[in-house]
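All protein chains but one are shown at their positions in the complex.
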Amino acid sequence: MAHEPVIETHRLTKHYGKREAVRELSLMVERQRITGFLGRNGAGKSTTLKMLLGMIRPTAGTGRVMGYDIADPAQSVAIRRRIAYVGEDKGLYGYMTVGELICFTRSFYPDWRPDIEARLLKEYQLPPGRKVRALSKGMRTKLALLLALARRPELIMLDEPSEGLDPVSIDELLQTLREARDAGTSVFFSSHQLSEVEQVAERVLMIDRGQLVMNVLLNDLHKHYRHITVEFAGHTPVPAFNLAGVARTRVMGRQARVLASSHVEDIVAYAHSLGAAVQVTPVNLRDVFLDLVKEAP
Amino acid sequence: MNTTAALLFKAWRESRGRFLISAALLAAICVFGVFCRGTLMKVIVPEGRFGGDPYVGYIYALVYAGTARGLFTIMVMVLALGGLQRERLHQTLGFTLALPVSRTRLVSMQALLGLGQVAALSMLPLVLLTICSSLAQVSYPLAQMACFGLLWFTGGAVFFAVALLAATLFRNEYTALTVAFAFTIFYPMAVLFSPLSRYPLNIHHIMSGVRMPYFNVHTALLVGAPPWALLACMLMMAGVLIGVAIQITRRRDYA
Partner (left out) sequence: MLWYKMWRESGVRFTISAAALLWMCAMVVLLQRRVRAHADEPISYAHYIWSAVYKANVLDLFVLLVIVLGLGGLLQERAQGTAGFTLSLPVSRWRLTAVRAAMGCLQVAILALLPALLIPLLSPVVGETYSFAPAFQFSVLWADAGMVIFAMALFFSVVLPGAYSAAIASVAALLAYSILADLPPLARYPALDLIETMHGAQLLASRREVSLAALLAPLPWLALGLYALVALCLVGAAGAIMAGKDFP
């Protein structure tokens, strides 16, 4: 039960004319985990989230959230009843006051928790009588989080939640996400702020040009992933490194830089067998991200 | 607040300013029209234009066929603008579409509130003219005002629906307004073509009674029973246009 998927997609695809925004994306997001969804700008993160929410219809493939089909309008309403969403631009109705907006949103969710609402209102120091358009970006984010969390959703989806926030606000946001997970809410958030993802996420999904390029537990990444730098002397041709455990190879002149997800010893032994100098270094999320998505020079 | 009330509240807050300005302007025409009738009558209804009660002819020319009706037509179209396309521009679209309500319901509630506002504006002259006329010790038949209110509501509903559809189709709010305004002028020309010309399809004429069998041009009074069949057809047309707007919204991607 603890690790049943809250989100499941199978070859989910979205075309805009000839442009493929999302290409045969198959992913699974586990229940009661914090999952980071990484990618460059324009990789397809927001498109994926919007398909899951029913804002965009997939061109092909299937998706399920909490077991409901994302392509069915009636089931899409059921999805939205059980999940919360905080968009990238934190767009909220500027013409309403904080109090009015809370009242408005509350009316859609029978499972609204007034106790959580009151606690978060106090904790975030949101003035109920102030118009939303008069709030700072950080306060708008907090208001958006309050609206999302005040009903204990089963899943909260966030699109670039730390966009435009100061470090203190970011820290508070990450803490909120941890608390939500501890209280039983699954968290799925897209970001390209790797340091933040590394602080809170348990699993990381990485998308590039509409396709999933990595799906790993963060602990496993730190434990098993390594950079193997292989230096070839003389005129020895640089091999392709088509070995088990090789996630990506970059060749720059006489040097090959291998990102290995496993079988590190075997790769090192192979490199040694070719007479190359080998250096193995641990990686962080940023190293892996850059290796997987950055264009070769 | 239940979800219906919440959605109506949202639609009200988004259109409140426009509605109140429209109501204020219509009210101003009615009030000034009655209390400044001494001066305005000579301009608006020169002698001989209508037989019968000159005040009746004057109110008809000022309100039900003239300035106020033209303003009403523009205003109901402006009331219909906005919606999800506008929310896209104002970056609240994600929040609205993430609410657990169907798009059908979102648009329906917007249309429902809008038609309520059209009805309120349609009946505003009845209320104000009754009060002001009695204060000014003149009178305009209540039954006439009620009938005109009904004609205005029905015609207004069609214009409202056209503007709602335009606001759904076009991303830019001013493009929708341009198309809506163009329609209000185009349409009377278009119905001059056969086979349309055989039927009483000019909404402006239906609202004002001009060239309609239920209007006496000499006395400026509506005569006989209201054209129920015609009004029902117009309401049906408004319903169809709103239905189309809903379908388009349902099918659209909001990337």
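Which chain is which? They are A and B, in the order written, and residues in each are numbered from 1.
Just so we're on the same page, a contact is a pair of C-beta atoms (placed from the backbone, for glycine too) under 8 Å apart; a residue touches a chain by one contact, two chains touch by 3 or more.
As the structure is a computational prediction, the values presented were derived from the model and not from experiment.
Within the whole complex, touches from the chain that is not shown fall on B.
Residue-wise, the contact with the chain that is not shown comes from B:Leu81, picked out of B:Ala11, B:Val63 or B:Leu81.
The residue touching the chain not shown here, chosen from B:Leu71, B:Val138 or B:Ile248, is B:Leu71. For subunit B, the residues touching the absent chain in the complete assembly are 17-18, 21-22, 25, 39-40, 43-44, 67, 70-71, 74-75, 78, 81-82, 86, 89-91, 172-175, 177-179, 181-182, 184-186, 188-190, 192-193, 197.
Keep this in mind: only the chains that are shown with their structure count from here on.
Residues 1-3, 5-6, 9-10, 13-14, 87, 90-95, 97-103, 250-251, 253-255 of subunit B touch subunit A in their complex.
Every residue of subunit A that touches subunit B in the complex is listed here, in rising order: 16, 47, 50, 53-57, 73-74, 77-78, 80-81, 84-85, 87-89, 91-96, 103-109, 144, 159.
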